[in-house]
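Take a look at the following structure, please.
What you see is the complex with one protein chain gone and the rest in place.
Showing chain A:
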């Protein structure tokens, strides 16, 4: 079952669909429509929920928890991108390479949990 491939394509379904099992999750971010211009999270909550569900020890997860995880993941992406960029800067390059990321993971303690997971 190529869930990952299907999820990468996918159409723009705005709502989380429990019935479909989270496979046809929306690739676009769920932007709250009530407040104009206020986007609380860009990552689709359905995808994050699918990741949370993947943990066999998790029984239930509240909506707020999913939201915070999504937001935290965004902060994480920003953080690791910036740290990796520091390495690229030292090499006077303008394109972030995979090795910059590897260096950042090795250099920064907080990223230790990533070691060996990206290969």
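Here, a residue touches a chain if its C-beta (ideal position, glycine included) is under 8 Å from a C-beta of that chain, and two chains touch if they have at least 3 such contacts; residues count from 1.
One rule holds for everything that comes next: contacts and distances are computed from a predicted model.
Its record in UniProt calls the unshown chain "DNA polymerase epsilon subunit 3", which is the match among "Response regulatory domain-containing protein", "FBD-like protein", "Small ribosomal subunit protein uS5" or "DNA polymerase epsilon subunit 3". Where chain A meets the missing chain, the touching residues are 1, 3-4, 7-8, 15, 18, 27-29, 32, 34-35, 38, 40-44, 47-69, 71-82, 84-85, 88, 94-98, 100-101, 105, 109-111, 113-114, 117-118.
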